[in-house]
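Structure, as structure tokens:
And now, chain A:
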Amino acid sequence: MQPLYLALALFLLLNLGAGMWRVLRGPTAADRMLAAQLFGTTAVAILLLLAQATANAALRDIALVFALLATMTAVAFVRRAWPNREANHESK
Partner candidate 1 sequence: MNPNDYLSAALLITGAVFFLAGTLGLLRFPDVYTRLHALTKADNVGLGLMVVGLAVQAESWSVVGKLLLIWWLVLIAGASVAHLIASGALQRGIRMWKP
Partner candidate 2 sequence: MGAVFTEFPWGVILILLPVTGGILCFLWPQIAKITGLFIVFVVALLVVGLAWQIFNNGVYRHAVGGWGAPLGVDLYADGLSLLMLAITALVGMGVSVYSAAYFKHEQAAQFWPLWLLLLAALNALFLSADIFNVYVTFELMGLAAVALVALAGSREALGAAMRYLLAALLGSLAYLLGVALLYHGFGTVDIALLVERAEPSPVIWAALGLMGAGLLLKTALFPLHFWLPPAHASAPTPVSALLSALVVKASFYILLRLWLEIFDPLVGGAGVEQLLGLLGAAAILWGSVQALRQTRLKLLIAYSTVAQVGYLFLAFPLVAAAGVSAWSAVTYLVLSHALAKAAMFMAAGNLLCFGGHDRITDLDRVVQRLPLTAAAFALAGVSIMGLPPSGGFIGKWLLLEAALMQGRWDLVAVMILGGLLAAGYIFKVLGYAFTQADISHESKAVPASMEWTALLLACGAILLGFLAVPVLSLVGIGDPFGIGEVRP
């Protein structure tokens, strides 16, 4: 099973890399934030896979902290950093 876990972790890492394109491209701040949100979930999945692959239970605690803090940046974004007018940048 171990090769499968590692292969899937690698696959998810590649996925994450592909998602980077959305951060770079935007066009709105919300789009970039969405991509970051997906990275968080992907990282949780990678950690769980690595925990199983290396039989290291501590990695699940790290995944737990990640899952717990998954909202932080996004909430900070929505409540603080999101500019009020963005419509005029949406149309391309």
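Worth a mention:
Here, a contact is a pair of C-beta atoms (placed from the backbone, for glycine too) under 8 Å apart; a residue touches a chain by one contact, two chains touch by 3 or more; residues count from 1.
Criterion applied: all candidates are chains of the complex that A comes from, given by their letters.
Since the model is a prediction, treat every value here as computed from it, not as a measurement.
With chain A as reference and 1 or 2 as options, the touching candidate in the complex turns out to be 1. Of all the residues in chain A, the ones that touch candidate 1 in their complex are 1, 4-5, 8, 11-12, 15-16, 18-19, 21-22, 28, 30-31, 33-35, 37-38, 40-42, 44-45, 48-49, 52, 57, 60, 63-64, 67-68, 70-71, 74-75, 78, 82-87, 90-91.
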